[in-house]
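Complex shown without one protein chain; remaining protein chains in place.
Think of it as A and B in the order they're written, each chain with its own count starting at 1.
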Amino acid sequence: MGSTSVQPFAESLAEEYMVHYPQEKIYVQGGGSSAGIHAVRSEAAQIGMSSRPLMPEEKDLIAIPIAYDAITVIVHPSNPLDNLGTEQIRRIFSGQMKNWGPAGGRNHAITLVTREEGSGTREAFQHLIMGKTEISLGALVQDSNGAIRQLVADDPHAIGYISLGLVTDQVKALKIDGVEANVENIKERRYKIVRPFLFVFKASPERQVKNFLDYILSPPGQNLLVQEGLVSVTTISATPPGGAPSK
Amino acid sequence: MKISRYATQWAAKVIVWMGAFSTLAVMIWILIQVLMEGLPLLHLDFFLDSPRQMGRSGGIFSTIIGTMALTAVAIIIATPLGVGTAVYLKEYTRETRLTRLIRFGTDCLAGVPSIIFGLFGFVFFVIFLKMGWSILSGGLTLAVMILPTIISTAEEAIKAIPRSYREVSFALGGTRWQTVARVILPNALPGILTGVLLGVGRSVGETAPLILTAGSSLLVPTSLFSPIRTMSVHFYILAREGISMEMAYATGAALILLILTINTLANWLLWRYVRKKRG
Partner (left out) sequence: MIKEKFLEKSLFLVALSSISVLALIAFFIFEQGVPLIWKAGPFSFLLGERWFPSQGSFGIFPMIVGSFWVTIGALIIGVPLGVACAIFLCELTPAAVSAAFRPMIQLLAAIPSVIFGFWGLIVLVPLIRNYLGGPGLSVLAGSLVLGIMILPTIISISEDSLRALPRTLKEGALSLGATHWQTIWRVLLPAARSGIVASIILGMGRAIGETMAMIMVLGNAVQMPDSILSSTRTLTTNIGIEMGYATGDHRQALFATGVVLFFIIMGLNTLALVISGRRRS
């Protein structure tokens, strides 16, 4: 169990896995990155899903990246803007810029939406883009990436952030500082808003867990994830993903 | 300018009629909205197939099983407790401070918000009793939520039985328990069943407490300790995530149909009961 950002992908993997190995049963549960890690420690779950790195006190557990995910800033398809600078994004999300006008868009109030406190995606967004600037308390809050996407798809003046893997043609992903969010740019480290999806488990995993993990890291498993919009671990290979706030 | 009483009356009645009809209109609007989009999508496969691709395709089979299992656990636990309480209050004691306290407690329990039940179920069943996210945790939480309903309706049903029944039974030498088991309960049965059905209806519709106690697994459950998603929870997740609006409508339509069936059944039972009493 764990991060709801990782959850849809874990469920796809589990579904595929159980097709190939029908005698195995895998239950996937949400609850958040922290809860997932906690559950692994208390043995309530064998595998924890996390969309954030382990904290120092959690280092007794093992974390393996199963894929990398980019966070994209999304707007309604009808929004005339294609690109925003990091500084502009900070000013919008902190509530300093309340109107699309100064950014070059239509003269209308910005509908701001964010994930809820405690969400791994929000933490990553805060860490990778916002830095020390707080997200505005007046922002609308939705408790899942899918709900944010839905909101932005319905409101022509909305802006939010979701996993790259969840972007559909109902919304438009903006370029940040001119860099588009795609696999190529992520590989070349040009798009830096990237975070690892981790599977967390205890030191010596059971055979069942190992088998599932092997499957995930194998080509068919990674292919499935790439199809769903994530970036394979093999693409990123040795170097760790961009962790510092850009610029 | 003095407005005649009759003009006031006419105006007032018009307003009241408008109020009543707008209420009716909105009710119908809400139901039609979901049913119209959802009913055409309902076919046998939908009910027999489990959700696939996180609900994008497939059906709602596992959620139907989940709903049934959770409701069953809730009813099995709450009914004996509720009927027992009602029997005790009505048959074994007079009105004392204790009985008033019990009634007050029951009323308070009825008013507790569902999210508080969710918090309670989470910290008590899932964590403290180590039942984990499971049918058991969810069912027990639901049982606690519907207990007041069953107590109230059972009490009403028992209260409605004429004193003569009891007097005859005692006169014939029956003990209190024999009276209860052979005279009171059988006669109160339709009323009690109505209460049970109301409880079922409530269980089917609850969402918040179940997310916190039963989990949201899409797999068909294999034991009482399996996590499971009910139809309401599935509907909520589909509707908010925008995974598939069609699936959301279809699930919603199925949910409404289920509630309709339960309600009609409850009403029919009540109607039969009233008729039997008159006749």
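Just so it is clear, a contact is a pair of C-beta atoms (placed from the backbone, for glycine too) under 8 Å apart; a residue touches a chain by one contact, two chains touch by 3 or more.
Keep in mind that this is a model prediction, so the values were computed, not measured.
Student: Among B:Ser152, B:Ser169 or B:Ser244, exactly one should touch the missing chain; which is it?
Tutor: For the chain that is not drawn, the touching residue is B:Ser152.
Student: Going by the contact rule already stated, which one of A:Thr86, A:Ser119 or A:Ser232 would touch the omitted chain in the full complex?
Tutor: Considering all chains, including the one not shown, the answer is A:Ser119.
Student: In the complete complex, which positions of chain B touch the hidden chain?
Tutor: Residues 5-6, 8-9, 12-13, 15-17, 19-20, 22-24, 26-27, 29-31, 33-34, 80-81, 84-85, 87-89, 92, 101-109, 111-120, 122-124, 128, 144, 147-148, 151-152, 155-156, 175-177, 198, 201-202, 204-208, 211-212, 232, 235-236, 239-240, 248, 252, 255-256, 259-260, 262-264, 267 of chain B touch the chain absent from view.
Student: For chain A, which residues touch the unseen chain?
Tutor: Counting over the whole complex, chain A touches the hidden chain at residues 4, 30-35, 38, 111, 116-120, 123, 134, 137-143, 151, 154-155, 158.
We take it that only the chains that are shown with their structure count from here on.
Student: Distance between chain A and chain B based on Cα centroids, please, to the nearest Å.
Tutor: A distance of 38 Å separates the two centres.
Student: Mind listing the chain B positions that touch chain A in their complex?
Tutor: Touch residues, chain B against chain A: 52-54, 132-133, 215-219, 222, 226-227, 240-243.
Student: Using the touch rule from the top, collect the residues of chain A that touch chain B in their complex.
Tutor: 8, 11-12, 15, 25, 27-30, 44, 142-147, 149-150, 153, 170
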